[in-house]
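Working notes, beginning with the structure itself.
Missing here: one protein chain of the complex. Every other protein chain is in place.
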Amino acid sequence: MKQTPLLELKGITKTFGDFTANDSINLKVYRGEVHAVLGENGAGKSTLMNIIYGIYKPDRGDILLSGQSVKIQSPRDALRHGIGMVHQHFMLVGMYSAIENVCLMGEDSALSLTNKKKTEEKLNELKKRYGIEVDLHSPVEQLSIGMQQKVEILKLLYTGADVLIFDEPTAVLPPQECDALFDVIKNLVRQDKGVIFISHKLEEVLYISNYITVLTKGRITGQIHTEEADKETIVRMMVGEDVLPPDFAARRAVGTPGPVVLEGEGLYARDDRHVYTLQGVDIQIHAGEIVGVAGVEGNGQVELAEVLAGVRKARKGGRVKIDGQEVSTKNARAFIDNNIAYVPADRNYVGSVPDFPLYENWILRNNHPPMKGPFLDYGEIRREAENAMKSYDVRARGVEERSANLSGGNLQKFILARALEKHPKALICEYPTRGLDIKATWFVRDRILRAREAGMGVLMISGDFEELFSLADRILVLYGGKIVGEVRPETTTVRKVGMMMMGVNGHESD
Amino acid sequence: MKAIDSMRSGALLRRVGIVLLSVLAALALGAVFLIILDVNPFTAYYYLLVRPFSSLNSIGEMTIKMVPILIVGIGVSFTFQTKLSNLGGEGQICLGAIGMTLVGTSSFAQAVGGWYIPVGMLVAALFGACWAGIAGFFKTRFKASEIITTLLLNYIAVQLLSWCVYYPLRDTAGNIPQSAPVAATLPRLIDGNRMNLGLVIALVCVLVYWVVMKRTKFGYRLRVLGGSIKAATFGGISKKKYYLIVMLISGAFAGLAGSIELAGTQTRLLEGLAGSYGFDGVVASLLGMMNPLGVLLSSVLLGALSIGAETMQVRTGVSSLFLNVLEALIVLFILLGFSFFGSGSRRKSKKEKEGE
Amino acid sequence: MDQIFTAAFLVPLFAAGVRMGAPLVFGSVGDVLSEKTGVMNIALEGEMLIAALLSFMAAYSSGSLLAGVLVGGFAGLVSALVIAFWGISRRQDQSVVGIMFNIFALGFTNFLYRATFGVRTDRAGVEILATIKIPVLSDIPYIGEIFFQHNILVYLAFIGAVAVWFVMKYTKFGLQVTAAGENPKAAAAAGVNVVRLRYTGYMFSGFMAGIGGAFLSLGNVGTFTENMTSGRGFICLAITILSRWNPLFAVIAAFLFGTVEALQLRLQAMGADLPYQFFVALPYIVTLISLVIFGRNIRAPKDLGNVYNKESR
Partner (left out) sequence: MKKVKHVLCLLLCVCLSAMLAACGGDGDAAETNADGVRTEVSRIAILLPGYITDQSWNQGAYEGLKSLEEQGYDIAYTEDVQAADMESTFRSYCSEGYDFVIGHGVQYGDACVRVAQDYPDVYFFITGNPPAGDNLPGNIAFYDYKEYEGAFVCGALAALQSESGIIGYIGGGDNSTQASDKNAFIEGAKYADPDVDVRTVITGTFNDSSMGRETALAMIEQGVDVILQTCDETGLGAFEACEEQGVYCIGYTSDQSSLVEGDLCLTSLLVKVPEMITSQLDIIASGEFGGLENPGLKEGVIALAPFSSAVSEEVQNQVNEIAQQIMDGEIVITPNYNSQG
């Protein structure tokens, strides 16, 4: 099987200023093989892939295609050389259909007329060959995430890509769609394509790949054939030591939860495109429990969280009650005054103002910051922020640091510290550990559990089953803007929840 | 404004160098134009840049120009803080001047004399605020681009002012389309110098702006809105409400500038009163990067340039429109300078981001 | 006012609307394309003004109107290139750069005109573009007079608008343009050179604005007068929004504006008993109101006005 590699990287180095994102990376991808690149967030996986795809220019190093050295200056070059990438955030124009998105590509002259008929025929052929089922005519923004991903793959196959890069493809998918994706990938390698599979999830890498490269802090810390690998070896390659994850499930609450602190009745809401994504949800959150919400992205869970946090209007007469008192969802400040804490999914632009120093971000979502007469008391604000940063182990140069300069983990800790510092009645968090490294993830989970132990009601939206199953006391499953099931993690399985997320077997709770 | 963000960072010395070189480059390019016109650029620049500061009298003249620019600039800075652009300074000045005239020529003003001025200023600010409020309302209610609506409102305001001086506010004595003079003018600060109370008011405006933006919850909220709209929503800050408020505020400032121009300089309402103060205010705000002291200094510069341009025209015959060329070149070169050399901060931030 | 609803009044009114709308069509159709790629051309006013002068100078010195029009277009294109360097390559705020360019253009044209022509007692002028009656079509009653008895540039404005519409709707380039304005990262991933595309769109917009400027000096009056664009560039920006980024609608909106302008002149001449200021302000009021009425729930290109940075995350 050892023919010339389809793609070979030799000594790729990329620095941003003084920071080395990739340090002499060597890598070989063969036809008919899935090459997994494994590493935590910030390990340099994305940078490496962007170099292969022509978005970044490497400082040093060569890229060889079938043994020939090539210069890749732009995605256009990459496509011309047969390299295609399925990005984590899909590179699709939302208002275009799959066909139109495909028409964008290709080598023919810009002023040529678009030939949608021909494109459609060819796409249908590809669909059959690789077993991909997808709607070609609707605007892709109306398709599910899994479908959009398939459009991405089709798009690349259409241009004749030989090397396909998948950047964390499963991060956004429910389990069933993951299986479908794996089937597609298997089909691809069967047809002699080369696949680079980027992930930080051990299990799926072990399942799908033939060869594994582990990246840590910009360097390769291990390369191994999958058949020779097991979990422990890989973890050691990643963290350089043996670490055991804490057992969160053991801290599950026993006994009856407290009174209802936050309650929604008949909640409807529109997303930013004015589409009703939340279609009538009733929810009660008790003191001292963690309610997990599962669902495929775009099924209303974000809107649910936002309505309950007071930052999105409930429509069609939906009501939110805090401690039994109704609060108008038009008035975000009332929620803040009633001490409803909120940790949004987007840390950088929602949870903080990127250009603000940390001490100024400290009083975001705070109606009563420390005042001296009519003026803000920045001395006190700094002190509060400093103390919280100490107790939450936020590593930054100080409160003067702009929040944009913090790593994801530190920023999330900062935001969590700010949310919990005032001992809220309820904590609403969206994807609290998405994109965090292992240690930060454990830290955040621990704090969420402590919040529950301190008697707060917690609503936790997550796409991570491990997180939902180990933290939540009960899990609500959202599909199409409605709750289609409520389960207890001790008595169900990931697969069952996954089925519900797909709209199959609704209400069949154990 | 990304351009501005990139300017805020970097070492002091580096930035001094960038601004200095950019201004020099702009002046050098301007000199090419002057040489084509057969004018010695050094002579021209002497009149343009040095002469305005050469005597107390010309400094006084400079303040007359600077005050409206500064006040409009401060008002515009409020909107820029939230990343809105109020380009309607001209129209709002017109409305402010109309408001001041209404009060200043009323029998109330005849009765109380100089004491009408604070009332007039209040009314002027209110008029200006309402005019800008139209754009603000359209923005929040109909999502109409405030850049376009404020520009359109300028044209309408100019005609409104023209109508006022032709018909309802026209001075019955005399055959000139202008209003009657106001009951009293702004007191002067120094005898024999045109510098007037407007300067003090303008400086107070700067102070108010500084305190509000830096020290109050309100200013904090505006800055959050400018930093990230979504973060504002997260923080319970209503975008619509604050967009409207900030448009009202900036309109009020422009209206105030109109009232000072009226009561301090023109003494009566007449066409063309707003001059180029509206756009100069925008330039001052951009050049000063919305920093109170920066806007102040930029306004001084612009006021001086505008007085200097008159002297330059007198002495060298270079049309004062040349000032437009120079002003634009200076701003564009400063932007260019920072885009090339002002990005030192980005690299650093990457390192910090990853190297925890 | 039954005088108004007669063919003798309406036909020349609409013909004048077409004539007065044509320079606006050039400005806004170009801007539509540019905004579709994600760049707003605030500097239209300045580009038109510079082009108006240069086209006149070229026509005056060469004696050829065609050369004048071409130079006008080229002047607009070069102006746009300069602005694009700041706004796209150097990633500066597009509206700031545009505003500054407008200020620059006012001073620059004054300088150049004086430096070239000095102050003269006789008038430096050229013949204006001749009216071309399209055979057959111009004989259609009413319609012929309204649409088919104009100078060449009026026809070109319409042809240009249709061509841009066609290109945007039916070619790959059109797909790429919209993609660059909607989601530049996706466009780049699909192999589109976003920076080059935005340059192209912006320079095309400058070129069109340049022709529009040439229309003012060569099509209307045969000479250059200071600040002769008088805010038309800003009106074009409003028209772009009114048109919802559709070149054909831009033609209609420009026609609407031109007609209102033509109407106010006629109403004044007929002795309507209102202050003239009202009439002069009327087109702006109409534009403002239509922005509010028709501008609701419009969907601007998502990435409009944003700086595209290839390497940003």
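The chains carry the letters A, B and C, assigned in the order they are written, with residues numbered from 1 in each.
In this section, a residue touches a chain if its C-beta (ideal position, glycine included) is under 8 Å from a C-beta of that chain, and two chains touch if they have at least 3 such contacts.
Predicted, not measured: the structure shown is a model, and the values here were computed from it.
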item	value
Chains shown that the absent chain touches, full complex	B, C
Residue in contact with the excluded chain [from B:Ser162, B:Ser238, B:Ser259 or B:Ser285]	B:Ser162
Which of B:Thr101, B:Asn196 or B:Ser298 contacts the chain that the document leaves out	B:Ser298
Missing-chain contacts mapped onto chain B	7-8, 12, 15-16, 19-20, 23-24, 27, 40-43, 45-50, 53, 57-58, 61, 64-65, 68, 159, 162, 166-167, 171, 173-178, 192, 194, 261, 265-268, 270-277, 287-289, 291, 293-294, 296-298, 300-301, 306-307, 310-311, 313-315, 317, 319-321
Positions on chain C where the hidden chain makes contact	9, 12, 16, 19-20, 23, 113-114, 117, 119-123, 125, 128, 216, 220-223, 225-228, 230, 261-262, 265-266, 268-271, 275-277, 279-280
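Basically, only the chains that are shown with their structure count from here on.
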item	value
Chains linked by the largest number of contacting C-beta pairs	B-C
Distance-maximising chain from chain C - centres being C-alpha averages	A
Rounded Å distance between chain B and chain C, as computed from the means of their C-alpha atoms	29
Approximate Å spacing (C-alpha centroids) for the pair chain A, chain B	45
Footprint of chain C on chain B - complex, ascending	1-4, 33, 36-37, 85, 87, 138, 142-145, 147-149, 151-153, 155-156, 159-160, 162-163, 166-167, 279, 282-283, 286, 319, 321-329, 331-332, 335-336, 339-340
Contacting residues of chain A [partner chain B, same complex]	16-19, 21, 42, 310-311, 332-333, 335-336, 342, 344, 346, 349-356, 360, 363-367, 369, 371, 374-376, 395, 397, 401-402, 404-407, 409-410
Touch list for chain C against partner chain A, complex	167, 170-176, 178-179, 182-183, 185-193, 310-311
